[in-house]
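For this depiction, one protein chain was excluded, whereas all remaining protein chains were kept in their positions.
Presenting chain A:
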Amino acid sequence: MHEWSLALSLVQTLDRWALEHGVEIKRVVLSVPSPAQLDVSVLNEAFDALKRESRLERAKLEVKVRSPRYRCRACGYEFGQEEVDPQIRRIAGEYGEEYPLHLIPELLPTFVKCPKCGSHDIEAELSIKIEEVETT
């Protein structure tokens, strides 16, 4: 369900931006980190419903799900999503629908440990970003 509030934030932010710049938006590329486990089809559905009567009316949303690279700041170990996934599955199982990283992916270090040394001091690019905006 959270996909809707995310889509709303996207439409509101870009609509205002488009108004300020006197443009219409044709295409948006949104980059989301995979630990957020966002449902891309719901995100698209929400976007299409919310964009009506805005400067995004004719915009197409492209969602890129990226797998971050991780680095432990305690021991320096670098690792990929495949070493994080088992831990993510466990957390998702504990919380069910209210899975915290779904709402705030930046909370990942609270829940995930370095596979080598067990530290929570993990660095990664986890924000939800607008990567590209095409206007007319």
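Quick note on the criterion: a residue touches a chain if its C-beta (ideal position, glycine included) is under 8 Å from a C-beta of that chain, and two chains touch if they have at least 3 such contacts; residues count from 1.
Here is the rule we use: contacts and distances are computed from a predicted model.
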By UniProt, of "cysteine desulfurase", "Branched chain amino acid ABC transporter ATP-binding protein", "SUF system NifU family Fe-S cluster assembly protein" or "ATPases involved in chromosome partitioning", the chain left out is "ATPases involved in chromosome partitioning"
Thinking of the whole complex, not just what is shown, which of A:H21, A:R73 or A:R90 touches the missing chain? A:R73
In the whole complex, what residues of chain A lie against the chain that is missing from view? 1-2, 4-6, 8-10, 12-14, 16-17, 30, 46, 73, 95, 98, 100, 103-110, 120-123, 126-130, 133
